[in-house]
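With one protein chain held back, the other chains of the complex are shown just where they sit.
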């Protein structure tokens, strides 16, 4: 089994949150000021813009589900969380993982399949995790994170900590059995979970109206969970709703549910670019783009300066990530088990 | 493969519904008059009383989930169904299967593991089915019938028939993912399904209040399904609510949901008798027994006469069932596949 | 003559099946848009009441298909990810597979489950790269893994016409394949293997996309070893007669299977050969490791799958 690749130089990839974070010590992103939040949204936007480019050039094998357009949700929610809190994320997870404070350089290295990636190159986009920051993982299976979040929330509460877990998921996940079960479980256990539904209007090509009987918040409420709908293109609106739910959960008031109306600017997945799909009209896309969450915050912050800062940071991060070594193929089975004999290989040795 | 055991003499087991049913021709039970409904409730009650005895004596291997106490639900709902309609049932299915018109003699034979049982002795209590009556099966997995019902309802509608499917399930099933998914699926497809929740207060030992966040009808309503709660100890109240939902579903008005508040007099399963469980107080059981659905109808019908009729019928059915042959062990693998080579045996022959 | 792609073959099979029988319908996620390939254009041709876009409710729509199958339809259910079969294992095995026996033969259960893109798709990582056909073989659900476009067409047609549940795995590694075909393609009966290359010295049983690799390795070894390549095509029911005939002659066996080692299809094939044939050399399996989870990084992903050079070495070892 491979040992932790200690001593890898990550100096060039200073975390975006800056000062609060000492080397090697995981601290969630500080998102307390508008500038912090704008910076993080910019980082997410530019990160995924770069990632799209890397998918095109093949630096990222496979592809990604870009988060572009939805930045206000991740940032607004993570701004409401405290240092000991946790999140569960989705297939469209870059925004959540970054907003919670993961090192963008290590996330880039992960997407490029490098040993110094967040998951040592073992997870890729859909499984990015940083447990030291309370990120219990992106997830390739829609709806799968919600019940994990409930269990983590219950466990923390049981051990006397006032940890809250925020669980992100899309509108499509509203129709997954395990997520609906999780709402009930959270309700009856009064688990400190904030369910965050990113309603971007579509599950791949299927519009919400054709998929969801009733409404998102009506559903949550029916399980006994207070639920609100907010403008998911407005980081402050999201943050305020999240803060209320987090405060209630933290003070033993049980779970909450925040539906964020948002939109993805890009295709569902980078593969979609190759197909001629017509499920969204250009007008619809343009109308949502006109409500861009970054543009909304821009006037209130030193935007040009931050933009330059983020660009420089990403440039350094990208250079670092691409210079990092790829994992050793002999270690393909590493980390499968925490203990016991190593798995038998596919051919006897 | 075994052929249909044609020509088996079932003459002694005249179906309880009587006149409307010709030999060999499957016709749902006629439950149109109070006397019909009382007769059917009495049949279910005495049937399961006999079954309890047969579990004790070992005529029924394993055990059963007795339906005693809940008779008004099965009978009220089935009274609202038409000849072409269908049902899905549960682990506690004797009442549903009988109320839909299955031959009590063949159900007894099934429970006793006889070749002339409803399922040729292959299914037993938890899998009793009679597809010729539209009974798509009892089910050993809680919540599993609901989505099957939605698919059957959709298929019928698609082929231009105005068939309705009634899907029975317990309060425990309200927390099964697949059932919640099925509510949504029925809602968006406007499938002609009537969901019947038999809320008997407990899922095995777990009280509803400790298990169900929100309420049953609130949950259904949240998926966009009209939902009502009725007194499940009153066959007429159940029937009226079911009739309304059936009529709406039949006329393309989409699914409905009827919660029936009811109670099981016996333990969850016959095995429970051996354990000293204390999850229900004797007072609670007594209070519900005082609201017995048969006693309620008794004054309005020639009860003594019907009771005698049912007793005689069951006596004949029991004698017939116990005289029927057991399946041939050589046919243990029969009916596994509809086509193709037979399955390989567990030891080469 | 047509230069038919594997994906197009699946697409044509569904179209022909729907044209031939109004009871055939298709349902799944994004099947209207034809995202995965096999359903492309079908909704425009057959309408939204025969090609149903389903919400993200795999369990419910699998049982929905069962309900429809019990009442006259022949649904084909498409899944976007092989591991979604884990999510519906209850519905396929406990409900659909068992229904007929449990009801004493009261119903037929004509249901097809189609997984376009099973196995590794580079870059999709741990939860999207499974090849779990052995699970269905163990459970007893009919299971096919077509290796070529013509077989993809023929086996999918046969699956849809079959009166029992059938799971059709279309390996990602095969979906790029193309083949020259002429005229109307015939259905391929379930349970019939195909000798893809005759040989004398050793039988290589290869599954799905690995058939092409096995043929290549056989060619490479030409002159050195005479390799017979057997494509079982259906994993359950398996064409044991074909295995017996081939291995009975060569008396040497290697199985090349892109699935986890323990209790896999390769184990079953080796076990049957050991039981029934006096082998001249110990049989070999070339498979994924035990309990493999495919890591994201491409080199690790590839290293977790069986490799042609491993097959070559194994063939050489058994003829030594």
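Should a chain be cited, it is by its letter among A, B and C, assigned in written order, with residues numbered from 1 in that chain.
Simple rule for what comes next: a contact is a pair of C-beta atoms (placed from the backbone, for glycine too) under 8 Å apart; a residue touches a chain by one contact, two chains touch by 3 or more.
Bear in mind the structure is a predicted one, so any value in this text is a computation, not a measurement.
Colleague: So which of the visible chains would the left-out chain be touching?
Modeller: A, B, C
Colleague: Return the single residue from C:27, C:42, C:77 or C:102 that touches the missing chain.
Modeller: Checking each option in C:27, C:42, C:77 or C:102, the one touching the absent chain turns out to be C:102.
Colleague: Using the definition of touch stated at the top, determine which of B:63, B:201 or B:256 touches the missing chain.
Modeller: Here the residue in touch with the unshown chain is B:63.
Colleague: Have a look at C:139, C:181, C:195 or C:245 and name the one touching the chain we're not showing.
Modeller: Counting the whole complex, the residue in contact with the absent chain is C:139.
Colleague: Just name the one of C:23, C:60, C:270 or C:303 that touches the chain not displayed here.
Modeller: The one listed residue touching the chain not shown is C:270.
Colleague: Which listed residue, A:188, A:210 or A:275, touches the chain dropped from view?
Modeller: Hidden-chain contact among the options goes to A:188.
Colleague: By the contact criterion defined above, which parts of subunit B meet the unshown chain? Give residue numbers in ascending order.
Modeller: For subunit B, the residues touching the absent chain are 60-63, 110, 113-114, 119, 121-127, 139-143, 172-177, 203-206, 210-212, 275, 277, 279, 326-327, 329-333, 336, 343-348.
Colleague: Just the residue numbers, please: which parts of subunit A touch the chain that's not shown?
Modeller: Counting only subunit A, the missing chain is touched by 1-2, 4, 86, 88, 117-123, 127, 129-132, 136-137, 139, 141, 144, 146-156, 158-159, 165, 177-178, 181-182, 184-185, 188, 334-341, 343-344, 348.
Colleague: Under the stated touch rule, tell me which residues of subunit C contact the chain that is not displayed.
Modeller: Answer for subunit C: residues 83, 86-87, 89-90, 93-94, 97-98, 101-102, 125-127, 132, 134-135, 137-141, 236-238, 259-260, 262-268, 270-271, 273-276, 278-279, 282-285, 290-293, 295-296 touch the chain left out.
Going forward, only the chains that are shown with their structure count from here on.
Colleague: Could you name the chain whose CA centroid falls nearest to the centroid of all protein CA atoms?
Modeller: Given all protein C-alpha atoms shown, the central chain works out to be C.
Colleague: Would you mind checking which chain's C-alpha centre is most distant from the centre of subunit C?
Modeller: B
Colleague: Distance-wise, how many Å sit between the C-alpha centres of subunit A and subunit B, to the nearest whole number?
Modeller: Spacing between the chain centres: roughly 46 Å.
Colleague: Roughly how far is subunit B from subunit C, centre to centre by C-alpha average, rounded to an integer in Å?
Modeller: Between these chains, centre-to-centre, one finds 39 Å.
Colleague: Just the number, please: Cα centre separation of subunit A and subunit C in whole Å.
Modeller: Centre separation, subunit A to subunit C: 35 Å.
Colleague: Going by the contact rule already set, what residues in subunit A reach two or more other chains?
Modeller: Touching at least two other chains: 175-177, 210-212.
Colleague: Give the residues of subunit C touching no fewer than two other chains, as numbers and ranges.
Modeller: Only 55, 57, 59-60 qualify.
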